[in-house]
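My structure is below; once you've seen it, I'll send some questions.
Missing here is one protein chain; the remaining ones are kept as they sit in the complex.
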Amino acid sequence: MSEPILTLAGLDAFYGDFQALFGVDLTVSEGEVLAIIGANGAGKTTLLRSISGLIGNKADQVQFRGASIGAERPDVIAQMGLAMVPEGRQLFPSLSVEENLMIGGRVNRKGPWNLQKVFDLFPILEERKAQASTSLSGGQQQMVAIGRALMANPDLIMFDEISLGLAPVIIRDIYKALPGIVGGGMSAVIVEQDITKALEVSSRVYCLQEGRVSLEGKSDAVSREDIARAYFGVE
Amino acid sequence: MTQILQLDGLSKAFGAVTVADSLSYTLKEGEALGVLGPNGAGKTSMFNLITGTLQPNSGHITFAGEDITSRSAAHRSRSGIARSFQVPQPFTHMTVFENAMVAATQSAGLRGHEAERLCIDVLEQTELLDKANDRAGGLTLLNRKRLELTRALCAKPRLLLLDEIAGGLTEAECTSLIATIKSIHASGVSIIWIEHVVHALMAVVERLIVIDFGRKIAEGEPKAIMDSPEVQAIYLGIEADV
Amino acid sequence: MKTDIRISRTSNAAKVAAILAALIVVILIAAPYWAGRADLRLMGEIFLYLALASLWNLLAGYAGLVSVGQQAYVGFGGYMLFALTIFAGLPPLVAIALAGVLGALISIPVAALIFRLRGAYFAIGTWVMAEVFRLSFAQVSALGGGSGTSLPTDIVRSMADGRSEREALAYWLALGAALFVVTTVYLMLRSRKGLALTAIRDNELASASLGIDIWRTKFVVYVVTSGLTAVIGALIFLQKLRISPDAAFSVNDWTAFVIFIVVIGGIGTIEGPIIGTLIFFLLRETLADLGTIYLMVLGLVAIVVMLKAPQGVWGFISQRFNLQLFPLGYRVERHKDS
Amino acid sequence: MDFLNAVVQGTLLGGLYALFAAGLSLIFGVMRLVNIAHGDLIVLAAYLGLTTTVVLGVHPVVALIVVVPAMAGIGYCLQRGVLNHTLGDDILPPLLVTFGLSVIIQNALLEGYSADPQKMDAGALETASVALGPLSLGVLPLLTFAIAVAVIAGLQWVFYRTPLGRAFRATSDNQDIAQLMGLNKRHVFGMAMALSLAVTAVAGILLGIRTSFDPSVGGGRLIFGFEAVIIGGLGNLWGTLVGGVILGVAQTVGATINPGWQLLAGHIAFLVILAVRPNGLFPRISG
Partner (left out) sequence: QTPTLRVGHVSPRTGPLAGFAEADDYVLGAIQDHFSTGIENNGKTWNIEIISKDSQSNPNRAAEVAADLILGDEVDIIVAASTPDTVNPVSDQAEINEVPCITTDCPWQPYFFGRNGVPGQGFDYTYHFFWGLEDVIAAFLDMWDSSGVAKVVGGLFPNDADGNAWGDAELGLPKPLAAAGYDLTDPGRYQPLNDDFSNYINAFKEVGAEIVTGNMIAPDFATFWAQAAQQGFNPKIVTIGKALLFPSVIESLGDRGDGLSSEVWWSPNHPFNSSLTGASSKELADGYTAASGRPWTQPIGFKHALFEVVADVVKRAADLEDYESIAAAIPETKLDTIVGPVDWSNGPINNVTKTPLVAGQWQKEGDAFDLKIVANSHAPEIATTGELRLL
């Protein structure tokens, strides 16, 4: 296995005095696709928010490319090459499709992705580029959200609930695009409710339960029973 | 049995997202109904429509003989509809006991010792009595969900709406939760229960509906529903040989 | 072994505080017999500000209605005192009470309009309302228009015979108003309505789903607060003897300073306004002669407190020592009987 | 004729109000900040302009070259040093902090410049006029109106056509996600305040030419600014201009009925509009 690009060491996370994550340890290797699964409210989104800096942590609880970033500001972390496709897409409603993509490119990192490349990946977006982002269908919005993250040319991209609320056909399209995205050596973390899909695209999987890692393993090696147990704590 | 709740062609959309699409069904007094559907199907939104946190674009809701479509959430609560929130909504700066008291005094309309007595009893039943003096903001997720149930029960509901309260429970906890809900049901309270933990649901409900994209796609006896290939495909993600 | 569960609504600290408070109140009631005229007047003013602050705290800290227009009711109450005594010939005490009733009444249509606004819009709406009050009273020439008018000395003299009796009466009225307001706020918050208010402040979504009519609850608080604020306004201008639109509807004197008091003391607590009032007057009495410097210090204190201790002085203390002098909550106590 | 004159003069007055309001509208739209000190900042700008004209002996309009960057710098520092720490769901902290600022600015000006009314001498510009049919219009009010339109058009251009504007809109839509795009929200807010106070500088200079000012006149102007912003709808800059004009016209028309109703008429117009449309006439986002 190659060098870890991201390491979490004993990560705790809080919302006020409510603790949502308890000592999570996790690594992502260079070029790997990692899946994170878990029930509603298990803490998956919280985990991604902690990594991306939206929730402040202790500096050394999150290491990215050897730097301790746990206490960094989110914009600094973004500049370092960590991008996120947030849960529920969260496009900027006052920005057009093209502007949403352009704002993703603000960090100005060198790399293969640019506006044209994103349009090549999702041709429908080029047709709609001047439209308000809210007028798109859910699937198209998800494409914008992904394109927006890619525009930053990140080293590690994180997807939160990549297929949530999307029709099966669209989910299929999105997943079809995935290899083209992570193929170029980019590492990825994918949070997914659909376990079958999650296992299919990832090399390793973590399961969270109530803010703790309840399972970790190679995606092709974990069994359905393991997952069911890890998911609900069902014995 | 008389009917207690009737949804009649209920529709609601947020821009392009349709969360309720001509939704209609009836619930009989004392009945327990299970609701299934994939994430984002509109299940929670349906509860929001019934409790009045959302206003439908069209359609009607009748509760206990009264058309409540345009009544306030508060009115609906006082007339006997109680719910638990999927994402718990505790009064974070109040203690657990005070959270319960809000429901007992405001919704159930009880006063003084009567209200306090009810809260104590319910807290005992939901195993939160030990935490009665804790600030609700500091509870773990599990206890927050228990608090949701506690508050709903302290409102002395005729209709109880439960939104994913079994998620994340251990087997033992799940069993005791099922027992609790069964006993609530046995006391004559009508129940609608959204749950992904299917076996828990199956242990309690008498009827099941399945929702996808805001549409009711199946309704009927639980076992039959679970066995239908359509439900298997949509809900469990088991794709029938594509 | 069987456990016996009791619900307690008080604490030892609160019991001690209550005894102390009773003692202090007795001493304060006797003030006309031990304090000088100046102290009496200063204390009277402190009580009136305490009352205003407690009311604003109820409005903003509990009902979430951040109003910067409460001077509308202070001024309205003051003007009603003048109008009712000068034109209707009512005795001042009756006029003060009636000013409260009228204040509550006029706040009803006002609420109907500004309750359509939220957050910052609401705040600005209340301010505009107060301006409308100010400009409207400036058009009433019977009350002196923009120049204002003085309370005829006969009316003031009719309240009590002799200067010191009158001063004592004014003092007791102020003390009584402060006690009444603080007690009312305390009892209201301990009641069912208070539980509803606290719940609304925490989470409106959950409150509505638990049977709380949010609009009505806030409306009632607004009307009650406005009525009482008008009473305080009448008392204030009974002391001042002269009223003019700019003085009566001064946003600085009746709202900004009051907000300052509440926020410094600790918003959303009953103790906060009390502490805040004491701090405010401490600053004022020591620095007011510095003029501009005093006001700059006041501004600076407001900024520093907001940035460093947004929960205010009392919030800080009560968190530190887990102290509550006016217990509002419930504690579940278990006694083990064998 | 009376009426026509009232409407025209009111429209021009509205330009001044819109200028007072444009900066408020900008920061209100971008970060939901209610800046109570805005009126005093306008007065501060007027004093800076006065000092510049006196020290450098230049025309007030030329003083803009100094005052605009100075105010922008003050705005940026103010935002990063103080106001950023007050932002959140609660509207009280910014309210109280900017109130504190307002008191400090007012009294510091009083210390520095005394309470004497001051005025900037713009020479012939102050009294020049052009005839338009039966009406005689002051060049200064016309210029003010034109500048208001230009400033708003400029802000609109920045807002909708530049990367900075994109950053404003994105941060205003969703602060968290904007940060994930590498935007430092503190810096973005700082820039918004800088821009807002740059506009304030223009407003302050024009105010100082139009009328005499002293440290206490800021508060009275502020409320018109807020009204214009709210009438126009949150974050809608052209709406702010319309709001200013509505206020101006309501005031001058009210004054022809009875001068005592001048200000009252403006406030009443504001309340009526709110009663009918609580989100203003042209809300960009429901707020």
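Should a chain be cited, it is by its letter among A, B, C and D, assigned in written order, with residues numbered from 1 in that chain.
The definition used in the following text is that a residue touches a chain if its C-beta (ideal position, glycine included) is under 8 Å from a C-beta of that chain, and two chains touch if they have at least 3 such contacts.
Note that the structure is a prediction, hence the values are computed from the model and not measured.
Visitor: Please work out which displayed chains the absent chain touches and list them by label.
Guide: Contacts of the unshown chain, counting the full complex: C, D.
Visitor: Which of these, D:29, D:49, D:93 or D:141, touches the one chain of the complex that we don't see?
Guide: In the complete complex, the chain left out is touched by residue D:141.
Visitor: Using the touch definition from the top, which of D:25, D:79, D:172 or D:251 touches the missing chain?
Guide: D:251
Visitor: Which of D:73, D:88 or D:117 sits in contact with the chain that's absent?
Guide: Of all options in D:73, D:88 or D:117, contact with the hidden chain holds for D:117.
Visitor: In the complete complex, which positions of chain D touch the hidden chain?
Guide: Given the touch definition above, chain D has residues 2, 5-6, 9-10, 13, 16, 110, 114-119, 121, 123, 126-129, 131, 136-141, 210-214, 216-217, 220, 248, 251-252, 255-256, 258-260, 262-264 touching the missing chain.
Visitor: Across the whole complex, list the residues on chain C that are touched by the chain not included here.
Guide: The list for chain C reads 36-38, 40-42, 45, 135, 138-139, 141, 144-153, 156-157, 163, 239-242, 244, 246-247, 250, 253, 289, 291-292.
In this text, only the chains that are shown with their structure count from here on.
Visitor: Among all other chains, pick the one whose mean CA position is farthest from the mean CA position of chain B.
Guide: D
Visitor: Please report how many Å separate the Cα centroid of chain B from that of chain C, as a whole number.
Guide: For chain B versus chain C, the centre distance works out to 42 Å.
Visitor: Quick one: which residues in chain B touch 2 or more of the other chains?
Guide: 92
Visitor: At which residue positions does chain D touch at least two other chains?
Guide: none
Visitor: Would you mind giving me the full set of chain pairs in touch?
Guide: A-B, A-D, B-C, C-D
Visitor: Quick check: in the complex, which residue numbers of chain A touch chain B?
Guide: Per the touch definition, chain A meets chain B at residues 16-20, 39-42, 134-138, 161, 164-165, 167, 193-197, 209-211, 232-235.
Visitor: Across the complex, what residues on chain C touch chain D?
Guide: 60, 66, 68, 113, 116-121, 123-125, 127-129, 131-132, 135-136, 138-139, 251, 256, 259-260, 263, 267, 292-293, 295-296, 298-303, 306-307, 310
Visitor: Hey, which residues of chain D end up touching chain A in the complex?
Guide: 163, 166-167, 169-170, 172-174, 176-185, 284-285
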